[in-house]
Structure formats: structure tokens, C-alpha cells
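Showing just some of the chains, left in place.
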Amino acid sequence: MKKKIKFGACLPTFASCADRYCLSGYGPQRTLEEMFQRASIVEELSGVELVGNWHLNEDNFEYIKETLKKYSLEVCMMTPDLWTQAKWGKGSFASKDKKIRDEAVKEVKKVMDMAADIGCDKVDVWLGQDGFDYSFQADYADDWNNIIECTRECARYRDDIKVCIEYKLKEPRKNCYVNSAAKTMLLINEIQLDNVGVLLDLGHSTAALENPAEAAALISRYGDKLFYVHFNDNYRFWDDDMMPGSVSIPVLMEFVFWLEKIGYSDYYTLDIFPFREDGVKAAIESIEWIKAMMKVIEDYGREKIMAIIKDGDATESMKMIREALIRA
Amino acid sequence: MKKKIKFGACLPTFASCADRYCLSGYGPQRTLEEMFQRASIVEELSGVELVGNWHLNEDNFEYIKETLKKYSLEVCMMTPDLWTQAKWGKGSFASKDKKIRDEAVKEVKKVMDMAADIGCDKVDVWLGQDGFDYSFQADYADDWNNIIECTRECARYRDDIKVCIEYKLKEPRKNCYVNSAAKTMLLINEIQLDNVGVLLDLGHSTAALENPAEAAALISRYGDKLFYVHFNDNYRFWDDDMMPGSVSIPVLMEFVFWLEKIGYSDYYTLDIFPFREDGVKAAIESIEWIKAMMKVIEDYGREKIMAIIKDGDATESMKMIREALIRA
């Protein structure tokens, strides 16, 4: 790799991961300080993704700033909290209640300011509670309109902060509105503001039955709209948030290939939930997998790979993957 | 139902359906004449969907015209054949081979002319062979560009014929390019021609993990872009082409509700594959299911339904569905 890749991780990687059955989490409870300290053990890691309120708020701003400095970490992404509280349960930007929508927009703006203050130029707008569970429960036309309006208002608030729309097919809502690369681009093309783009989460993409490399190519058709990426893996039926490489190796390899091809140059950030694993070890291993993909591509040669793609013979693609990838 | 709904069916509903295991088909072989005759038995049916070459071509044009008249049927849709021949195996509009792309465009134009001649104002462009099976087999950027260029060229050829883009997640390609309502709208919004719109196949939508009602609402945001619909059902993992209502009743009911809500006014066409059933009986039963959905909606009252949607309480949605739908 000639270019230096920056690796990031969502901070909860280094905390105890809970699910709906084990609400207290599978690992030991960690203080914020411990989470940063543990992040700092991961040598290649330079950025952490923080959630507003939860990790960073008005009260602990100076403390977090100090802690970041202490552990030589920067904030690679700020995520407004639009999902951890019951009030967002039936939606934030797509809430039927204008007051809730206003509150959601306000929350995003607040975190945009906070991001700027902490030295981060982007926020992750993930609308996980915006969608519907049952038939005949939602006015799809109104709701989509509200999502567009709220996103636009946030983006206009300050154009020095990038609004990264993170799509996901489902969970926590059984059906989320912003659920695919194409639908996110529809929204972005309609808003037409330079500071709105896509956060492509690798696992969200595969669980939405996309090929992430294709999704990246599609997004980049409309300009430098791939603002940010998350790495993880799953069995395609759910957002399992496993370590990258655990299930979909050729998909990971091809995604890494296309990221460079389209000129993506921001963080390679882990969004994993190491429920039953040590988060530090899981982060290290995840980064090793991404680096391994980069290395096998470089070793085999990007031009040779491109020639095979252009040829389109799947037996040659399989041969290339095998020869590039497999130690045999 | 105040408004008269027109029902159509793909002609192969009335023929023998084959799959990759039973290539000769599960039912008795039928002549073209028999297919039309069988279609005519289905009282409510007024339109048939024909595939170019296969059902309608230069050689049998007059014969088909006569036969339609004889059985009081009209052509509700003409579908260019871009998938039954080996030459399309690696793509039509997205073929890597310019000659094949040109041939595909020519084929579509030919069928557009044929449609006009037979009194039908639309063609169904279904790009089932355009996609990829394996990783590192396709240049997603180039291929998507070619799809847009070819579609544009066809649409410009004559603006009196509507080009209906039918999306499908997969099959025959393991991954198809034009695979969701949102992606189809991205394409359509880029082309910006009045005669390009969407053909929403109910089962393609559920198998793409969409909610078809939401898809219809999304499409209609961008104008009268829902040009046409296909009805069928499946278990969400594959395009099973079963009778509507067989699996997803609330989805069907909500889709029918939204079709009227957005002002859809064209054919309600069956695209089923009654492999082991009598096609005539399957078509009759399918139409009964669609009509039943319309009736329960009318009986319960569209305004009352809309109020429940606006409220968003899923227990009320479930109560409404039960009271409107279930004979108990």
C-alpha cells in the first residue's frame, strides 16, 4: 500500500455489547476512559466514532477532548443519537409528530456543532427508528417527504460539516425507510447539497442484498458522494456486526478494490459488535483482514485484476481470486 | 368498486410452465391459438401480455391480430425478448459487447413499433440477463452507464410508446442490475424522458425485500412514473410466481390500497407461473383475490383506513385488517 489508510472504530467496540436477551451485556462494564484506553491499544487505530449524548455531550466535552489527546486518538465521526431513547421509537425525521421531528433536527444540528468543535467534519445520520413494522401503519409518501425535509434542513445548517446518510434495511424497525444505496442516492440527488452523501456500512449493504462494490460504484456515479465506510460482516439475514472477512471474503476483497478504484480516501472504520469477544482483539483482527485484502490486491496487481473484470469470464475471476488470495 | 379495473395476464399463464429440471414443462404443450383461447375463458380478462419473437413477430402479425379479435382480447403489454436466447446470456443493455448492446436496442425498437402496430402503447424492458454472478466479473460503472444509454436511446426512438422498466433482484442472473424501485427511479430520474417509467412486479418487489406499497408511493413521488403492475406472490427468497394472496395477504391488500391512492389507472396484470396448476383456474382465482382485496377496502372504507394509517398504532392496524379482511 502506497497510500496510508486511516483506521477507525466505533467506540462501543471497546465496551460491553448487549442484546435484547442479555441487556447488561456479555463483557465487563467499561468506563468511557477505559473505552478510549482500550481503543489506544489497537496500534493501527487513529480514529474513534462517538455517539452524541452517550459519549460526547455538553458536560464532558473538555474531558473527552483531553482524553482523546491523552490516547492520541481523533474523532473520525460524530453520530447524533436518534435511536437510544424511547422518544425516538416511532421515528425521528419520519416521526408523525412535528415536535419529534424538530427535536431530531435540533439534535443533529447540536451534534454538527459539537463535531466542528471537536475537530471532526462529519456526522453520521442513521435513521434506524424511521420506518414501519406492520402493514397499514405508515403514510409512506408523507414520511419520505419528512425525511427529505429534515435532512435538507440539517445540511443547510452548516456546510462545513458533511451529513453522511447511513442506510440499513431493517433493525431496530422491521422495515427502515433509508434502506439501500440507491434509495439513499435518490434522496441525495433530490436534496442537491454538496455536504450530503452516503455512509456505506459493508454489512448493511450485504444484508440489503447488495454487492457493496457495486453500491460504491453506483454512489460514485453521482460525484464524490461516498463520504464514509463502515466495515463488518454478517450472514446476510441480519446485521450481525461480525468481524470483516468472517463470512464474505470475496465480497470484502472486491469492496476494498473498488474503494480505491473510485478514489475513496477517508477512514476505514470498524462497526462491529464483539458480543462474546475481546473488543481489542476483535478490532486488531478486523484491521488485519482489511489490510490483508489490500495487500493481496497490490501483490496480484490492480491492472491484471481490472483486465479480468473487463473480460467477464467467471472462471478467470475465480482463478484470480484463488491465486491472489489463497495461500496454496 | 366504482372504477372499472382492467385485468391482464402474461400469455404463458395459459401454456406449459417449465423449469431447469423439467424442461419440457409440467403441463400439456399448447399452441398459440390454444393459449389465446384459454385466456378468453377467463371472463374478467381483457388483456394479454406478449413476448416479441416468441408470441408476436413479423411472420405471424396478421394471424395474431385476427386471433386477438376472435377472442376479444387486446395486447396490454409487449415485451421485447432480451432473455430467451443464449446470445443474451451475458447481458443485453449491459453486455460488454457493443454489438450485443446494439442488437438489444434494435430489438426493443422493433417491438416498440410492433406494439404501436398492434394497438399497445407500451413495452416491458426487463433486463434479467444484465447483471453478474461472481465477484470480480463486472465493471459496475461501465455496465450501469450502458444500461442508461441504451434505455435512453430506446425511449427517444418514439415518444408515443412508454418504456416500462421492470426491476428484479435476481434470476436469471444471480445479481441483476436493475433490482429495486429506488434504483429504477435513479435511472429514470437521470434519463428525464416522459415515456420512461416503472413496471412494478409485486413479487419482484417482495423478493427484493421491499414493501410494494411503499415502493409504489416512492415511485409516484416523481410523477406518474408507475406505468404498470404485475401481480403474483412468493416466499420472499425467490420469484416463485405464485397466485397473489398465497403468501402475503396484508402486503397485497395494502398494495391494492396504495395503487388507488396514487391514482394508478392501467392494467392489473397477472405474471404467474402455474407450473402444476391449470392456468385458466389459476388466473381466475388470482383475479378473485385481487377483487376481494378491493372489495374489503371499499367495504371498510378508505377514509377510515387512512385515519388508521395516519395514527400509526400497529394494534389498530391489525384490528382494521382483521375486521376488514377476515370473515370471522
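Residue numbering begins at 1 within each chain, and the chains themselves are lettered A and B in the order written.
Definition applied: a contact is a pair of C-beta atoms (placed from the backbone, for glycine too) under 8 Å apart; a residue touches a chain by one contact, two chains touch by 3 or more.
Please read all numbers here as calculations on a predicted model, not as lab measurements.
**Student:** Wait, 2 copies are placed, so what's the full copy count for the complex?
**Tutor:** Every protein chain is the same sequence, and the full complex holds 4 of them.
As a working rule, only the chains that are shown with their structure count from here on.
**Student:** On a C-alpha centroid basis, what's the spacing between chain A and chain B, in Å?
**Tutor:** A distance of 35 Å separates the two centres.
**Student:** Which of the residues in chain A end up touching chain B in this complex?
**Tutor:** 90, 96, 132-141, 144-145, 169, 175, 177, 180, 182-183, 185-186, 189, 208-209, 211, 213-214, 217-218, 220-221, 250-251, 253-254, 257-258, 305, 308-310, 312-314, 317-318, 320-321
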